[in-house]
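Up next, subunit A:
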Amino acid sequence: MADDETTRRPDADAGAAPPAAAPAAGGPAHKPPPPKKVEATDASAHPWVAGIRAAFPDAVVSAKEFAKQVTVVVARERIAEVARHLKDREDFRYCVDVTAVDWRDRQPRFDVVYHFYSFSKNDRIRVKCAVGEADEVPSISEVFLAANWSERETWDMFGIRFAGHPDLRRILTWDGFNGFPLRKDFPLEGIDTGAAVYPEEWPEGGGPSPDDPNAKVVS
Partner candidate 1 sequence: MKLTPAVLTYLKVLILVAVVPAIVGFVIVLAERRLMGFMQVRLGPNRVGPKGLLQGVADLVKLVTKEDITPAQAEKAVYFLAPVLAVIPSLTALAVIPFGPAVQIGKIKTPLWVAADVNIGLLFLLAITSIGVYGIILGGWASNNKYSLLGGLRSAAQLVSYEVPMGLALVSVLLMTRSLSMVEIVERQGRLGLWFVFPGLLAFFLYFVSGVAETNRNPFDLPEAESELVSGFNTEYSGVKFAFFFLGEYAAMIVISCVAVTVFFGGWLPPFPSVAALKFLGVIPPFGWFLIKTGFFLFCYIWFRSTFPRYRFDQLMALGWKWMIPIALANIVIVALAILATPGRSHGLFVLSYIFGGLFVLMYLLAKLRQRLTRRERLAAAPASASE
Partner candidate 2 sequence: MSDERPISETEKGLALRTAEELRTAALSAAESVPVSLHPPTLFDVQEMELNFGPQHPSTHGVLRLVVRVDGEKIIETKPDIGYLHRGTEKLFETETYPMGIPHTDRLDYVAAATNNHAYCLTVEKLLGVEIPRRAQLVRVILDELQRLSSHLVWLGTSGIDLGAVTPFWYAFREREQILDFFEEYCGARLTLNCMRIGGLPFDLTAGWIERLTEFIDDLPSRIDDYEQLLTENRIWKKRTVDVGVISGEECIEWGVTGPVLRASGVEWDLRRAQPYECYDELDFAIPTRVNGDTYDRYVVRVQEMRQSARIIKQCLDLLEPGEVRGKVPRVIKPLAEEVYASIESPKGELGFYCVSNGTNRPYRMHVRPPSFINLQALPRLAKGHLVSDLVALIGTIDIVLGEVDR
């Protein structure tokens, strides 16, 4: 990212890069990229990635670079330590964002995605970890205060638990909401929580009568 096209090391692939956990991560193993098309390149030798690997030899799963953005996939258990390492050693002091991606048919199902920014490098790094439905991710809100709400949002929208989060409650939906809206199996039109009555479904002035089996108490 800080390096531009010419100084990038496209094929300095020294480390044994394990197969990408995510379909998107790593991308299909293309031949040397055609001149115009932007392709992802392996970034295992990138100094930041090397730094993480040096500190936690078992943490880095894979690394790639696309559009001058470095993505590191790390082991789920190590994410908090990696975040601390990035903040301490690499000066990534600003936690931009925490979110997740749902790969419905993949095992493990989710990717939790972190973006960190370094003021001195003026650059971002993306850290990902694969998370199963039953897994808990170590919370980085111990490392970055800024991650607090973002992690809550990720829990709210995807149902990914963050271990050690001080206040893991739903944030955008209401307490007691059933379901995780941004999962791919959550219907786009929402689920009927009984909280709203749509005129398309009920006659004018209608709505469910008290003895209607579909009528629900607003949660």
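Convention: contacts are C-beta pairs under 8 Å (C-beta built on N, C-alpha and C of every residue); 3 or more make two chains touch, one makes a residue touch a chain; residues count from 1.
Here is how the candidates were picked: all candidates are chains of the complex that A comes from, given by their letters.
On a predicted model such as this, the values are computed, not experimentally measured, just so you know.
This complex places one of the candidates 1 or 2 in contact with subunit A: number 2. Within the complex formed with candidate 2, the residues of subunit A that make contact are 23-24, 27-28, 37-40, 66-67, 69, 71, 84, 87-88, 91, 93-97, 99, 101-102, 113, 115, 119-120, 122, 124, 126, 142-150, 153, 157, 170-174, 181-182, 184, 186, 188, 190.
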